[in-house]
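All protein chains but one are shown in place.
For chain A:
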């Protein structure tokens, strides 16, 4: 024992000497700072997690200089105790003046805090939110007007802000640009939604839980929510509030994060005092249990991006013992029947695409899983000119622990119900603790963030809720404060100091908005820009120092700064020195033109509104692969439809064949003088059952008229289902007639025609993707050799799960070879050797390169004169993870010996492979192997795959691998190929298709993607906008060129010439076709 103490002292001494050497942040101890504030919770009748659902949400922090001595002061809200105000005395010493300042508050339960100069006297006032009206909570929201002598007068009533409802937080901003500060009050419902209820409940205003927009009418705040279009329903669980001019029109917009199944709200400011909520049209999906948020430009494009927090854990032990995502059918029910949007339980980083839609990248950006998270702050903490992200997290009790829910709560809760209304300590103690270290992410390039939690600070785990930043010691860098439950507040002192440069901007705007809330600054240096807006309500229930801070790395002088004022004027400052706090007053500003930022100057693609008469919508039947095969990693039945272009009626004009989903007839459109007309044929209706994946229009029987070859498949049909048979039709007599064609019952994904044996007729490569009810197995692919119109099969063996292929002469021997790509396989280089196709891949690619390849196209992307090959893959914005060192694994076997095969996915985390699925999912398919072995979730959670399943069970399985998920290209260097991934803009979704097109005489490649055939565990891949690849360095996203691919799964792209004009055809899964004229 003595030894232990001695050792501990030595340790402490050692630490004391070493004092966080080289750490980005030092934690300031309460004894040094004088800040002993702790948000201490004491369970009482009515105040406990059973009686108040947000009992663990904690308090907020506000940082601002309340006595104008240039030292930012700190205010904390305490849920149950007195609020605290600490005056900054310099040297990181603070004094508690709360009592004398008369600012401790009278409320039973305080929540968020906002600082603003509400009465326009140049002094920061403090607004404190409260929950009032349940469980005996009394009081009202309080407005502490700063008297200027370190005392405050509570005056909420005089300003019309004394709400006695369920408030989370509030923010002051000028929404109508009339010059004064209005207020948004964020409220939350307090009841438990046991049933979904329709989303439209949000239209019925309720005082207690509905959000409120309050217009400042000469110092009196008036509720204008209704006429302004702000929802105020009983299902609003508002926890996060961000104000930002998201669409860059000069009018501040509002993003509200709602907890539970209520959607978040994205209010675009109409500029006339009203807002339009447009979440569904601008976001593909959002956080489900949305908590705090922050809006700031993280990718230096001038548009504010958005982070919203949720509760997905990274730690396998927590992850696999916590309640997971909805199942897919419930998701669909909630969306289709109840009118909600797609929501998934993880943090989201929403990248603003030029003020239009948002592309969500948190998985790719490494930000998705920070466990029970409350408050994000985006700022450049290490001043390297790239935005970093701080995340405060932790919860005293994890109520979503599955063992607690299923096995422990029963007896414990019953005990409570029988005895008292107070959940007893014992019952609570069965819920696991959720103490966590606050997370630090260092911004990297290309939308990446690196977790620096361990490197940047030595800290204890806490339950941190509200957080704010400010420069507490005036050394130029940003410090962070968190409000902690049952522990002193954490104060992180930034040690960047003089090692990197900075600039702080402090605005002196008009009398009614002295701090310049809503002002925006764009700084330009070395051809790069950084942009920030001054809104202080950030993170969660908290308010940061009202300054703008820029990290400048080694830049000494900034080329220019554009300051855009809230009144839509701007002024430019040139050659500004770094490392100073610059006071900026409004000075001879000019009108700012907002349109410049959002207008795309060179629209390449123009949507044909009437689609040239093509009234085609792809319609997939509602089949869920995982209902039948519960462990399948993604859908295999939804990859169509087919698109073929060619002259079907011998009039010299190209016509269209468009496949369709099960029970929906394929369609043919014939080109005429003005556009297209639909060609009706009873055979199409008769064959409606078929799912067409690929088609070719060409003359297969050399009768000088084109035929139509259609390949069908889909994971839904099995055995010798007629719907799996590929068909060849002639259109010789103005109607479709089937021609004899070899039998084949595979799930065909691609057909590619080529006269590879140079005998004058077209042969066909037939690539097959999957085996129905036997996912993981490989079907055989083959070549159909054409002998004067009669086809014979030439098997290529089990190539893998083929998705695409091209005929190409990769060895320059003037014979057409094949490159075949697919899922869980590497690109196969099949050399045409005297009519036989020999796999010579290893001669061409040296590194293992299995992917979930979906598309390939030849293109000289590096302009060196030889053909490279562009490859579409799954993308890296996914819960899948793969690398050469740690490939993603899929075990395939009949694990439980019931004559039915299954697949098990294993993904590496910190060098260990874990099953992707949780215990419930695994036992839904493999009950005999799992449920008896693991009778609690705790036993299962954190177990590597080889402990979940015996080695013997895994060893008998076939192991499939994926080494890379990135889309990219194979660079041709003297006939050898090396894979080069595209940049991250092209990794946000699977890339499904490519097409070549000529723009301004230059051949370029357009790619498109997105995919929805995954479980809610993955979410949706909806944010890829298409990209035009001119060369490896010049890639432009589709939205800047006139394409509208947001939230659309584009499966086929092709071009067609109509009246000598080039058009782009985009076939979209489950949606109407799009046709663009190419400029």
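Just so we're on the same page, contacts are C-beta pairs under 8 Å (C-beta built on N, C-alpha and C of every residue); 3 or more make two chains touch, one makes a residue touch a chain; residues count from 1.
Here is the rule we use: contacts and distances are computed from a predicted model.
Peer 1: Please identify the absent chain by the protein name in its UniProt record; candidates are "Extracellular solute-binding protein", "Ligase-associated DNA damage response DEXH box helicase", "Transport system permease protein" or "PAP2 superfamily protein".
Peer 2: "PAP2 superfamily protein"
Peer 1: Among A:399, A:546, A:968 or A:1026, which one touches the chain that has been omitted from the display?
Peer 2: Touching the chain that is not displayed is residue A:399.
Peer 1: Of the listed residues A:31, A:149, A:194 or A:673, which contacts the missing chain in the full complex?
Peer 2: From the options A:31, A:149, A:194 or A:673, the contact with the absent chain belongs to A:194.
Peer 1: Determine which one of A:109, A:289 or A:1012 touches the chain that has been left out.
Peer 2: With A:109, A:289 or A:1012 as choices, the missing chain is touched by A:289.
Peer 1: From the list A:898, A:958 or A:1059, pick the residue that touches the absent chain.
Peer 2: Here the residue in touch with the unshown chain is A:898.
Peer 1: Can you tell me which of A:49, A:447 or A:882 touches the chain that was removed from the display?
Peer 2: A:49
Peer 1: Pick out the residues on chain A that sit against the missing chain.
Peer 2: Counting over the whole complex, chain A touches the hidden chain at residues 49-50, 53-54, 192-198, 289, 323, 326-327, 329-330, 332-333, 336-337, 399-400, 404-407, 409-410, 412-414, 418, 622, 624, 626-628, 630, 896, 898, 900, 902, 925-928, 931-932, 935.
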